[in-house]
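Note that one protein chain of the assembly has been removed; the remaining protein chains are unaltered in position.
Labels A and B are assigned to the chains in the order they are written; within every chain, residues are numbered from 1.
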């Protein structure tokens, strides 16, 4: 099974470890044995202008996943919304009302589906590829999340080279290591069976450190200074 | 404390990683230090004829646990139903209605208790051994689950020798290793403190692989081909 999925993650943090805004949306192509990505593409946000209360992430993720899917023609697309794997093209208002999710979740999906449902329907008609709301059940979504952390670190290093310092909150229970010419990201949850990712970068001179976020257990903080 | 417990697990999977049916019910005897089984017995189902919507598993598990318990005379029997450790012999209709579980759970237990309550009562009167609905709190139930994965793999290897190929979904966060003459199963959750199991088998010529189930995060897939 060849899966394209997408996720958004990595947050610029202030000195009290509170998020200022999210950094990277990433789409990945995941193939057997489903432990890392074969391909990845990233789109950066401006974390200083990010609306953390908004619902932009899932739309951005869908657009980026479609961009990658058009190129690599996967069997299926996995989005980071845990609706039991339902096809997005089937999410009309009565179907959303029948979902076993919170009222708030329904309100969000009534809004989101206005754009995403016709988009998914058209994409499916043209290509036969389904877009599923599978969320945390999907290993591919988790791999996209790990890559979002890696690309956020890549962005952070560039930022620190210019501004002197950066503090980034990584996605849940993952860590990164930096060695000559690449950033390696790894799940800290052995139950996931060894998920990881790797992205290349130019060699630079900087110091970095990774440690637990004191106010968000199981989340790590990455800091770099030039 | 000497505990007998039982569990059902290991699923034959189709090419989209959806379960066709469950494979093995296993009863184990667990003794201090509670990391593996001292004894195990297995009963195989026909996964092609398995009713996944049914409630057969818990009955099968109870019967198999009793079979082992009659032989080894444990201090207690643990079943895989998380009702806070209540004694099955006490599960009459009014007690079930008073449980803090879902209405669906109550309906299932009203049905199950018709058979299991008198059985547990008689067994307790004859032997003094209680049968507890302790479920996921019990390390012994988890060890039974790991053994269900191991026996499913054993079944799968036999199947692949005859049919050429098998794909099995293991119980939650466990993996297996195969080396000369035995199948070793291990929990992937270090929080559990190192639970594992081991079952012997005849030496055979086959290839095998284990990797994350892409649509069921923290579950591994075992494949073998002859």
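Here are a few things to note about the model shown:
Keep this in mind: a residue touches a chain if its C-beta (ideal position, glycine included) is under 8 Å from a C-beta of that chain, and two chains touch if they have at least 3 such contacts.
Just so we're clear, the structure is a prediction, and the values are computed from it rather than from any experiment.
In the complete assembly, the contact with the undisplayed chain comes from B:1, out of B:1, B:72 or B:107. Checked against the full complex, the candidates A:52, A:72, A:107 or A:188 give a single residue touching the omitted chain, namely A:188.
Which of B:6, B:96, B:168 or B:195 touches the hidden chain is settled by the complete complex: it is B:195. Panel shows subunit B; residues 1, 3, 30, 32-35, 85, 134, 136-140, 142, 189-195 of it touch the chain omitted from the view. The chain not shown here touches subunit A at positions 16-17, 172-173, 175, 188-190, 209, 211-218, 220.
Methods note: only the chains that are shown with their structure count from here on.
A straight line joining the Cα centres of subunit A and subunit B is 35 Å long.
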